[in-house]
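Scroll down for the structure; my scribbles are underneath it.
Only one protein chain is missing from this complex, and each of the others stays in its spot.
Then we have subunit A:
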Amino acid sequence: MESINFQNFRIDAENICVDYNGKVALYDANLRLKPGQICGLVGMNGAGKTTFFNALTGFVNISKGKIRINGESVRSAQKDQTIAYVPQNEGIDSQFPISVWDVVMMGRYGSMNIFRSPRESDVQAVKDAIERVDLSDHLSTPIGNLSGGQRKRTFLARAIAQRASILLLDEPFSGVDIRTEKLISELFIQFKNEGKTILLSTHDMIHVREFCDLVLLINKTVVAYGETSEVFTPENITTTFGGISPDFLFGPES
């Protein structure tokens, strides 16, 4: 196991801008996260959450600014399998003819040979990962036959099998059952203790309070960023959501 220096930044994004064919999706965004930190990414639809993820994984190029992952470029982070991306359930083709085992094995592809033939260690990593998300009974189940929660856990297992030190999770709690939600929150605590860095987007304000040390409120750019207790205020949330009052967002009981 590599030793983790908890003082160095895992993610260091500085004034990043992303535009698609001249249309600005994100501008002057900053984010710094250390090992063991969990940060919530909160914003409206179209506020640039997915774009932020895409920039960090290198799926889109940034037009301005700088991204350092563990002090190195996004390209070398890709080579080192540093970042794992857990898509939202809507982001994948659930009818694709592929089993739980094969999806999780895809977490190992980056470190395999060109034919992607699994070594003993890959098989073990996949087995362990599937066990951690409690899907050992579903090794050969096609993902189309899984519930939303089980499918979410499959992709979490893929991230675990990848042995990434940074996890990006797109709406990890949307459309999942109570059991999966509980399992994910337990995993978060384990990940934190292992020194992994987590950035998760969510619509659910309660989850932010519950899990996130830090929160990043965005609306095309950073509205507010800092410790959840300080930054996650009704005023900031209202600004983030373009003037909609937090009472409406939180529901009447809060």
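What we mean here is this: contacts are C-beta pairs under 8 Å (C-beta built on N, C-alpha and C of every residue); 3 or more make two chains touch, one makes a residue touch a chain; residues count from 1.
Operating definition for what follows: contacts and distances are computed from a predicted model.
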- Note on the structure: From "Thiolase domain-containing protein", "UDP-glucose 6-dehydrogenase", "ABC transporter component" or "NADH-quinone oxidoreductase subunit NuoI", the UniProt protein name for the chain not displayed is "ABC transporter component"
- Note on the structure: Only one of A:Ile62, A:Ala84 or A:Val176 touches the unshown chain, namely A:Ala84
- Could you please point out the subunit A residues that touch the chain left off the display? 21, 54, 57-59, 75, 78-81, 83-85, 87, 91-93, 96-99, 102, 106-107, 109-110, 114-116, 142, 144-145, 158, 162
